[in-house]
Structures are given as C-alpha cells and as structure tokens.
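Some chains omitted; the rest stay in position.
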Amino acid sequence: MADTVYDVTTWAGATVSPYVDIGAVINQIIADIKSKQTTQTTRPGAVIYIPPGHYDLLTRVVIDISFLQIKGSGHGFLSEAIRDESPTGSWVETLPGASHIRVKNNDGHKEAFLVSRSGAPSTVGRLNSIVFQDFCLNGVASTKPYTPGNSKIGISFQSDNDAVRIEGMGFVYLEHAIIIKGADAPNITNNFIAECGYCIELTGASQVAKITNNFLISAWGGYSVFAENGEGLQISGNTVLWACNITLHNVNRASITSNKLLSNFPSMIALLNESSENLIASNHFRRVYGDGTSTRFDDKFGLVHIAGSKNTLTSNQFSFSVPSGNITPAGADPTIVLVKSGDNNYLAANHITSNLPAKVVLDASTTATKVLYSATSAQFDAYTSNHAMVPTP
Amino acid sequence: MADTVYDVTTWAGATVSPYVDIGAVINQIIADIKSKQTTQTTRPGAVIYIPPGHYDLLTRVVIDISFLQIKGSGHGFLSEAIRDESPTGSWVETLPGASHIRVKNNDGHKEAFLVSRSGAPSTVGRLNSIVFQDFCLNGVASTKPYTPGNSKIGISFQSDNDAVRIEGMGFVYLEHAIIIKGADAPNITNNFIAECGYCIELTGASQVAKITNNFLISAWGGYSVFAENGEGLQISGNTVLWACNITLHNVNRASITSNKLLSNFPSMIALLNESSENLIASNHFRRVYGDGTSTRFDDKFGLVHIAGSKNTLTSNQFSFSVPSGNITPAGADPTIVLVKSGDNNYLAANHITSNLPAKVVLDASTTATKVLYSATSAQFDAYTSNHAMVPTP
C-alpha cells in the first residue's frame, strides 16, 4: 500500500481503538500525514478508509489540509424514527450500519468533523477538494422536534473552501447535517440525509454550489437547504421531503429544477431578502397534512414565497391536499404562490390542483408580476393592479 | 483488513471457486457475516468486493441482512446484441468484462440475487441500505424478443426495504434486470441497463423511489420502468431508449423530468389506472421506426397516454418520424398525446414536430383538459367539448 492510504482499523499509529474513538484516530492520522507532507509541493493528502463497523466518535476531527478523502463502504441508513416509534424486540438490526459513526462527542464540541484552517489572507486558509464519501454520521439522539435539538453537527466547514465533495453519505439524527461557510463550487450529490433538523446550510457566502441527486428527508423545524448571500446555486434532481423547506436569503441566479418536493408545511421554497433572478422550474410540489406540527408558517405564507425581483417560476406542478380544518389561519384559502414583494416576477405554465380553493397571491407592493396560465381566475388574488394575468381557462 | 471486508477471490472460507460459482461463495460469506454479527447492535454488515474477472453464478444469492455492500470494479458492458449479429472472428473481446457475472443458475431459481427476509410485522423483515455497485450481471442468452425470454432476473427485492442503492451497475441479456417490491426511498442511479426485457420494476407499492442519471437501453417487449401503486416516484436525467416504455399503474405525484427518451414504438410514457397528479416536464421524446417489432400498441395509443386526472405535461419536445406505411392501423394519424380518461389534465408549452399529421387527442370521457400552446389546431382532435384549447399559432 502507498503510505497515503490509511485504514482506521489497521493503522499502527493509533493510540486508541477506532471503535472507541474514531475521531481521535482520524486526528492522529491527519497528524501523520502532515508529518510526512511538509512542503508546498509535497501535499497530495491521503485517503482514510472506514470499513463497515460501528464506531463511536468522542473527539471532534479537525481537518486543516486539502485533498483529504474520508471514505467508507455504505451510508448505512436505518430509520431511527421508525425504530423509536416501533416495538423492536424481534428486529434483526436496530442501529444504522455499514461504515457507521455514532457522534458522541465528550470533548465539549458539537461537530463530528470541523474543516478549518486559519491564515490571512483568506487564500491561505482556503481548503481544496476535501471529500466525504459513503459513510454514516449518526447523531444517536432524535432531533425531532428539533427545538431543543441535540445541537450536534455532522460536518462543518468554517474556512473558505473550493471544490469540496460530499457524496454518497448518510446522515441521521443530527441537528445539523452539513454546514459549509464560504463555499466555492462544492459538490453535494447522491447523499441520504434524513431525520435531521437541518440538512444543508450554506452560510456566509457561496458561489456555484451544486446540490444534486440527493435524498433530503427531514427538517421538521429546520431547513432542507438554507443559503445566504449565494450566487449561482444549483439544486437539481433531488427528492426532498417530509418537510421540504428550501430557504434562500439574498441568493441570486439560483436554479432549482427537476426536484420532487413534499411537505407537511408551508414554505417549501422561500426566496427572501431580495433574492432575485432565480429560476424554479419543472419541480413537483406536494403538500399534505400529516406527521409533525409547526407554527413557523401559516397557510398564507405560500408553498412558494417570493420576496425579490425578476424571478421565474415555470412548468411546476402543485398538488395541495390538506383537510380544511387543518388550515391556518382557520378558514383561510391556502396560498400556493405568494409574491410578497419585488418587481417583474414571472410565472408561466404552472398547474395547481387542490382539494381547497387555493390561490396565487400578489401583495400590494409588488409590481409587474406576470401570471401566465398559472392560475385560473378563481385561483388568483391580486392586491395590486400593477400586474399582467392570463388565466388558465 | 477489517473482518468486514471480503474479497470473493481471496476469502479463505470459500468451499468453491468464485469463478465456478460466485453465488455459492457470496452465500458462504453472508453466513460468515451472520456468524460474527449476532446481536441487534452488532450488525453493521460488510462489503464484498468482486475484482475484475469472469465469474459464473450457479447458485442464487439470498441476502437477508441489512447494510451489505456488494461492489465490483466496473459495469463491463459489451453489446451482446451487436456481437450476436456480427462476424466476431477478429474481435478481441466477445464477452462483457470488468467484474462480470454470468447468471447461469442450476439451482432451479431465476434470480441471481434475491433480497428477502421473513418476519412479522413487516418491519422485522424490512431490510435497509443494501448496496449493489459497479459490477455486471449478464443473463448470457438473449431476451430479445423477450417472449419467451430467458426468465432470468438480476436482482429481486421481495421484502420491504428502505434506502437501498443500485449504482454504477451493468445489466445485459436478462429478462428482468431489477425488481423491487415494497421499496421506500430506493436510489437507482448511474446504471447501464441494456438489452434486457425489463429494466426496472417497482412492484407491490413504493414510495419516493428515485431513478436518476441512468442509461436504460432495451425493453423491446417489456418496460423501461414499471411501477404500480407508487407515491412520489422521481425519474429524472435518464437516457432511455430503443424501446422507451415507462408505465405507471395507479402511481401518483410522480415527477418525470429532464429525460432523453427514444422509442421504436408507441407508449413511451403511460399513466394508467387513475395515475394522477403526475408531472412530465422537460423531456425529449423521439419516435422512429426501426429495429424490432411489436404489436402491443398501435399508433392511436399515444407516445404519452394518460388515463388519470390532474396530470401535467409541460415543456416537452416530441419528434416523430415514422414512414407512413409503418403506421398502425394503416392510414391513421399517429397520436402523440392521448388523454384517454380523467379530469383536469394540463398540457402547456409542448412542441410537436412530425413527418405525418400527428395529433393530441382527447377522448370523449375526458373533462376539463387544458391544451395550451401544445398543438396547432390541425394537430388537435377532441371528442369532447369539455376542454380548453389555446392552439399553437
């Protein structure tokens, strides 16, 4: 084996069993890598392999080198929510599995993995092409309802970073699965994130983040995807459910396309704080009443809420089915799309089906919204005359 | 190596060569895993690696543990149909390759891999996060025409299952490549399924299955994707050809988007048995005449056939090119979209190009269908007045 390939279960340098504290072992491996790779041009990083097994993590891993790949053999998801609500006496397995890490920090930290390197200017700290692949991070204790959650964080990037990858991973029962601050071109694809408070948070600022082909299953009280101050975010081909909530604060030129979205609550996609020129196309929105409760949003908030300008909403299906007695405020007509503020938002070729009289609503401050074959006349409430409407016949 | 990592070619416990019967070897490995992992909280499963090689499978593998990952180094596809129709005397390779398994059961079973665990209630039998990745299952004998096919099945899940993954696999010359009964959140992505009778079948009931980024090349007489009683199926980003046939029976809230579809036959997407509130958007449909024959559907059936309500068909391209002499029934105008039954189906912004006078047809029983910029007046035949039509100018 090349000396850049590590197996947590066989590496001779570990002073503790990886089953007892895989975090400590990985930190020791990183120290070993750094002791061997000492100049600017001798730092290719390494791969750390986590074979199938049940591992505890007591100590936070701190990654401060580029190109590290941490890789297992399976995301190992098992629904702990179903387990915790079921008699399990005769179950064969009651834990997640494959390359399965139980996040049980006793070091005072909240993160299983912290990616951070100090240095000024920020390009010194900037970390490149770190990869998390194909293992399971399990917060152990339920985060549902998330408040008060268990406060555990799966992976947190707190330095500027470029081209990082999170692929094929499993996350369960964490308050925060993935937080990435200062992301440039991160690739978050083919993951299974479920029963977490928050799935993906892009904090600080980000550009051209790509979130594709994931299952994001959770977020009863948090967010499926949260981004702030982002440019060019792409969210495509994901299945996002039971509490789909994609919230963008001051995010521009995002593309949210070809996703399958399902929620028990309003605010499935919210474009806030002047988020503008975003595209929401070819998504399937399903809203039902069921598991979980929330008072965060009432049914006037909209499944899609737009507070920004020049956004585009085209070619989406909205399937709304909630018993009338479960609408808040009581007796209200539920809002499918609320254009809350902004100029020149464009809606075309959307299809709304609902068990109740559902609405596309334009607030009074909005200007020049176009609503083209996206609502029947009965489905349309405009509190401004500054708009154009072609009703679905 | 951790004892959860197996290589079929080096594992000392095998009583038969994996090249002679890889099925028997994998069953022995599974027995070994079970002998070591004996309590509810000591069952992370394992990874079984199949290096490149030509392996025969004489004995069906039965998987009754969660978290097992079976992984090779390449899907190894080679077109056996081209081979079987060509002089191959000077060919270098005449078999598929990489991690290549010839399915040649002599045990009386049809499946190469059966995933099944008994137990009541169904949550006892429920299997989690099993992974098939990056190897080739080859049925050896052609399935074309599929009737009578070779009856071989690549992978069959017959217990309820959660978060299973089939990724990077190759399938060739099997009557049925993948059958999953009782699927919750399966991930079927980046596979190469070709020259099989049926590609993917979701039987029983399923929820939020995700079928993305695959090549599905085959199904002369079967189905590219068949699903029944499904909720929230997502089919996105796939290339599906020579006989694209996606058939949904009583499937609701599916999303079929951004696929490249090509067929020699009608019925490229059929929404049957009240399949409702489905979205078909941003797909490219190509219909030609060529390889293969079929009498399953005539050209009045529609490339898209809708027998359900509240479905949405938007932003698709239809490119029809079949010699007039090959249309059945003879002399008919071919149907591009047939709304066969149901209420409030919505078609908008679709573009139909054809070498013949092609039609969007609304049957007499249909109500409140909307056809908006999806057909010229000449391309439209309504056998009901209960509809709304805005013709493409």
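Labels A and B are assigned to the chains in the order they are written; within every chain, residues are numbered from 1.
Note that contacts are C-beta pairs under 8 Å (C-beta built on N, C-alpha and C of every residue); 3 or more make two chains touch, one makes a residue touch a chain.
It should be emphasised that the depicted structure is a prediction, and the values quoted were computed from it without experimental measurement.
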Completion exercise
Taking the full complex rather than the 2 chains in place, the copy count reaches 3
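FYI, only the chains that are shown with their structure count from here on.
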Practice task
Enter the angle, 0 to 180° in steps of 5, of the rotation superposing CA atoms of chain A on those of chain B.
Solution key: 120
Problem - Rounded Å distance between chain A and chain B, as computed from the means of their C-alpha atoms - result: 28
Exercise for the section: Sort out for me which residues of chain A touch chain B in the complex. Expected result: 7, 9-10, 51-54, 73-79, 82, 86, 88, 90-100, 170, 190, 192, 194, 213, 215, 217, 237, 239, 241, 257-260, 262, 281-284, 286, 314-317, 319, 348-349, 351, 353, 373, 392-393
Practice task
Could you pull out which chain B residues touch chain A in their complex?
Solution key: 1-2, 4-5, 40-47, 65-67, 69, 71, 117, 119, 123-124, 128-129, 131, 162-163, 165, 167, 185, 187, 189, 208, 210, 212-213, 232, 234, 236-237, 253-255, 257-258, 277-279, 281-282, 310, 312, 314-315, 344, 346, 348-349, 370, 372, 388, 390
